[in-house]
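In this view, the complex is presented without one of its protein chains, the others remaining in place.
Order as written gives the chain letters A, B and C; numbering starts at 1 within each chain.
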Amino acid sequence: MEQAFIIIERIVIYSVLISALYALVALGFTMIFGVGRVLNLAHGAFLMVGAYTAWFAQQYLHWDLYSAFALAVVVCTLLGVLLYHGLVRHVQRSPIVTLIATLACALIIEELIKIFFTTNTQLLAPFVSGSVEIHKTTVITNRIIAFGASWLAIILFWLFVHRTRWGKVILATAQDQDGAALVGVDVKRVYTLTWALSGALAGIAGFFFASWVKLDPFMWRDPLIISFAIVVVGGLGSLKGSIVAAYLIGLLEVLMTYSPSMRICAADFRCFEFLGSSWVGVSSLLVLIAILFLKPEGLFGRAE
Amino acid sequence: MALLHVENLRKSFGGLMAVKDLSFHVEPGEILGLIGPNGAGKSTVFNLIMGTITPDQGRILFKGRDITHWPTYKIVDAGVARVFQIARYFPRKTVYENVEISAIPNEIFVRSADPRAKTVESCVRTGLCTNEHCPGDDRCLCRSELPGMLPQGGLRRLELARAIGTDPELLLLDEPFAGLSHAEVDEISHLIASLRDEGQTIVLVDHNMRGVMRLVDRIVVLCFGEKIAEGTPEEVARNPQVQEAYLAGGGF
Amino acid sequence: MLTIENLNVYYAKAHVLKNITVRVSPGEFVSLIGPNGAGKTTLFRTISALKEGEGRISFNGAPLPRDPAKVVQLGVIHCPEGRHLFPEMSVKDNLLMGAFRLRNFDPASELEKVYQLFPILRERERQLARTLSGGEQQMLAIGRALMGRPELLLLDEPTLGLAPIVRKAIAEALKQINESGVTILLAEQNVPFALAHAHRVYLLETGVIVKEGTPEEFRADAHVQQVYLGGVS
Partner (left out) sequence: MSLRTLKFALLGLTVIVAGAVGPFLPSKWMTTLLYAQLFAVYAMGWDILSGMTGQISFGHIFFVAVSGYTAGLLNLYLQWPIWATVPTGVVMAVLAGLLFSVPALRLRGPYFSLVTLILPLAAARLVIILADWTGGELGKFGVTPLCQDSLLNALNGVLLRLGISIDGFRLYQYCNYYFFWMLMAMVGGGLVWLSTSRIGKILEAIRENEEAVEAAGINVAKYKIFAFVVSAFIVGLGGALSVHTNEAVFFNSLLSLTTSIEMIVASVIGGMGTIVGALWGGFLVRGGEQVIKELAQLKLPIGAAGLALSFLERWATLIFFALLLVLLFFARQGLLPLLAGLFRRGRRIRGG
C-alpha cells in the first residue's frame, strides 16, 4: 500500500515537472502555426542548435552557464529570423513545399552537427547539480529549475501576447491576416517577430531539454514529435490547448515508464517487452495518430 | 409524378436558420426559378440537394427515391448535376479534358464506352467548341486551351458542359448570370432556353428577378430561408408580400 | 483626392480590370455599382495594395504606396467584403486595433464616437466578435475602420446578406459619416442602397467602367432600370 502510494506520488511529480518543459518545447511551434499557418519541421533542430550552442560555449569558450544560456537564445533567435527570410517566406504559399524545405533544413543541421561535433553523446552541465527530496520522491534539482523556468517563460509569453501592443498585433494577425493589414499592421514585420520569438523560445527550451536528457545530432526528433503531438492534441494554434495537451502527454509518458511491463520471451531467449519504459516514445505517437484520425481538428481545437 | 420533391427541409448554422421548413417540387421538363435576395438560403438549398451538407430535418426525393443522405457522387450518378456560380474547374487540364472527366464513368475495373463522343457532344452542345472546331474531334480547339484563358461567359459554358457531361435529368444552375457582361447574359440565357427546348429539367437560382422572368415557367421565392411565394412569374410579381419583402425591401 | 488612371489588374492570365479610371473628390460620397464578379472587390484590394495592378493610383496628388500598412497610414481605410474582423477578440479590442495607425489618441472619446453611431456596439463591448450577428459584425467592421480616422473610407459590400432594417440603419450611418467630412467610396450590388445617399455613381461591368453619372441620371437610365432596379414593378 505504502509502496503504491510512493509510485503514484512519483508519477504525479515527474509528470508535472516534465510536462511544463514539453509545453515550452511546443510553444514556438504552436505560435508559428497559429500566426502564419506554417508547420515548421525545423523546430526540433532549433532546440538542438540552442543546446549545442550552450554546450559549445561552456566546453570550448569556457563561458559561464548564464552567458552560454544567453548565447543559445540569441543564436536561436537569429536562426529563426534567418530561416524565415532566407527560405520560408518564399515558399510559404505551398504548405507541402514548406514542409519539405523545413525538414530538409533540419536534416542539414543534423549533418552540420555530425561534421563538427561527431555523433557522440554529450552532456550539458546543469545550472545546479544534486537532488532534493520532495516528500518521499527524489528529484534532480536541475529539473525543478527547468520546470520553474518553463513556467516563467510561458507566463511571460502569455503576458506579452495579451498585455502588450505588439502581442495584440500578433493575435490580430493570427486571427485575420487581411484584417490586420487593413488596420495598418505591417504583416511581414509581425511574421519576422514571431519567427524571432519562436527561435528564442526554442533556444530556452533546447537548453533545458538538453540538460534534462543529453545532446546528440539526432536529439531534434523527439522535441519535434512532442511538439506535433501537443499541437495536434491541443488544437493547432491554441496556447491553452497546448498546455493541457502537454500535461496529458507528459502524464502518459511518465505512466508508460512506470507501467508494469510484460516481457514475452520465446524459447530461444529472444524477448519482447510490452509496455514499460521502451514504449515511452511509441505511446505518444500512437495517441497522436489516433487523434488525427478521430478528430483531425484536435481535442481542444475548433474545426477550421 | 414530380422529378424532385423537397419536403420540410430545415438547416441551421450555429443559431442562424438558413433554410426553414422548405417544401417545393420540380416537374419534368420545366424551368423552376428559385429567387431571393442575397443570403436568402438559395445556395444552401442547392448544397442540401447535392449532399454537400446534410439537412437537420426533412427529406429530398428524386424520381421517388430518397436521396437525402446520399454522397454527392451518387446523387450525380442518379441524374442531378449542378453548375456552380464560381467555376470549379481543373486549372491545369485543357478545356476538353475538363469536360472529359464528367464523361468518364465511376468505374475502376469495368471497361466502359469511350468517353470521347460524349465529351465532344457536351462541348458542342454548350457552344464551348463549334462543330468546325471538332470535325473529326482530334484537332478540336478545346484541346489546347486552358480554362484560365476563357472569358467569364466561356467559363460558364465550361461549367455547363461539365454538368451536361454527366447526363443529368435535373440541372441545378446557381446564379448563371453572375459576373457576365450584358451580351454574355443574352448568350447564356439563349443557351439555357435551348436546353429547355431539348427537354432538360432545370432549377435556376438567381437573386435578381429580371434575368429569369422570361426563362422560367414557375418561381419559388425565398426570404430568410422561408418560402414566401410560389407561382408563375406574373403571379409572383403581383404578390404584395414579394413586393414588400423582396423587391422593395424597405427602400433598398 | 483619389485618382485612379488606366488601371489594369490580372489574376493569373485573366484580365479582371481593364483601363479603369475613377476619380473621387474630397468630401464626396461615390458609389461603384455592378453585378457579382464585375471586379469591384478586386479594385478595392488593388487600391489598398493587397493586390498588384498596372496603372496609376494617386492620393492627394502623390502616388499611393504599394504596401497595405503605408496606405492605411495615409488615411485610406478599407472596410473589406467579408468584414475580416478579429473573431477571438472583444468588440472593444477590435475597435482599438482599428486605431493602430494613430500614435496618440484618446481611446475613450474615439470609442464614444463609434458608440454614438452604432449604440448596439456599446452593449456588446465585451463580447467576442465571432458571437455577434451579421448586422452587428458589419457595424463593428465600419466602426473599426472609423477608429483609424479615415480621410477616405473604402466600403466593400456592407449590405451583403443583411436584413432590410439593418441595411437602413447602415445607410443612415454612412450618410452621417460622410456629412462629418469623411470621403466615401462604396461598392455595392444593391443598387437602390448605393444610389440612396451617393453624390456620384460609377457602373462597373466585367472589369470595365461602362457608365458614370449622378444617382438621378442612373435612375433615369433605361439599361440601369431594367437590369439593376428590377424592372418588375
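Following the convention adopted for this analysis, contacts are C-beta pairs under 8 Å (C-beta built on N, C-alpha and C of every residue); 3 or more make two chains touch, one makes a residue touch a chain.
Treat the numbers as computed from the prediction; the structure is a model and nothing was measured.
Student: Which shown chains does the chain we cannot see touch?
Tutor: Missing chain, whole complex, touching shown chains: A, B.
Student: Considering the whole complex, which of A:Leu61, A:Leu159 or A:Val282 touches the chain not shown?
Tutor: Of these options, the touching residue for the absent chain is A:Val282.
Student: Sort through A:Phe46, A:Tyr191, A:Phe228 or A:Tyr247 and give me the one touching the missing partner chain.
Tutor: From the options A:Phe46, A:Tyr191, A:Phe228 or A:Tyr247, the contact with the absent chain belongs to A:Phe228.
Student: Need a quick check: the contact residues on chain B for the chain that isn't drawn.
Tutor: 50, 71-74, 76-77, 81-82, 84, 88-93, 97, 100-102, 104-106, 108, 115, 162-163, 165-166
Student: In the complete complex, which positions of chain A touch the hidden chain?
Tutor: Considering the whole complex, chain A reaches the absent chain at 39, 87, 90-91, 95-97, 99-101, 103-105, 107-108, 111-112, 115, 221, 225, 228, 232, 270-273, 278-279, 281-282, 285-286, 288-289, 292-293, 296.
By our rule, only the chains that are shown with their structure count from here on.
Student: Return the chains common to the contact lists of chain A and chain C.
Tutor: none
Student: Of all the chains shown, whose C-alpha centre falls nearest the centre of every protein C-alpha atom combined?
Tutor: Located nearest the centre of all protein C-alpha atoms is chain C.
Student: Give, as an integer number of Å, the spacing between the C-alpha centres of chain C and chain A.
Tutor: 44
Student: Centroid from C-alpha atoms only, then distance chain B to chain C, rounded to Å. What do you get?
Tutor: From the centre of chain B to the centre of chain C is 32 Å.
Student: I'd like the Å distance between the centres of chain A and chain B, where a centre is the mean of that chain's Cα atoms.
Tutor: 51
Student: Where does chain C touch two or more other chains at once, residue-wise?
Tutor: In chain C, nothing touches at least two other chains.
Student: At least two partner chains per residue is the criterion; list those residues in chain A.
Tutor: As it turns out, chain A has no residue touching two or more other chains.
Student: Would you mind writing out the residues of chain A in touch with chain C in their complex?
Tutor: Residues in contact with chain C: 168-169, 171-172, 175-176, 178-187.
Student: Under the definition above, what is the set of chain C residues touching chain B in their complex?
Tutor: Checking each residue of chain C against chain B gives 12-14, 35-38, 134, 159-165, 167-168, 171, 189-190, 192-193, 196, 205-206, 223, 226-227, 230-233.
Student: Which positions of chain B touch chain C when the two form their complex?
Tutor: These residues of chain B touch chain C: 38-39, 85-86, 91, 148-149, 152, 175, 177-182, 184, 208-210, 213, 224, 237, 243, 245, 247, 249-252.
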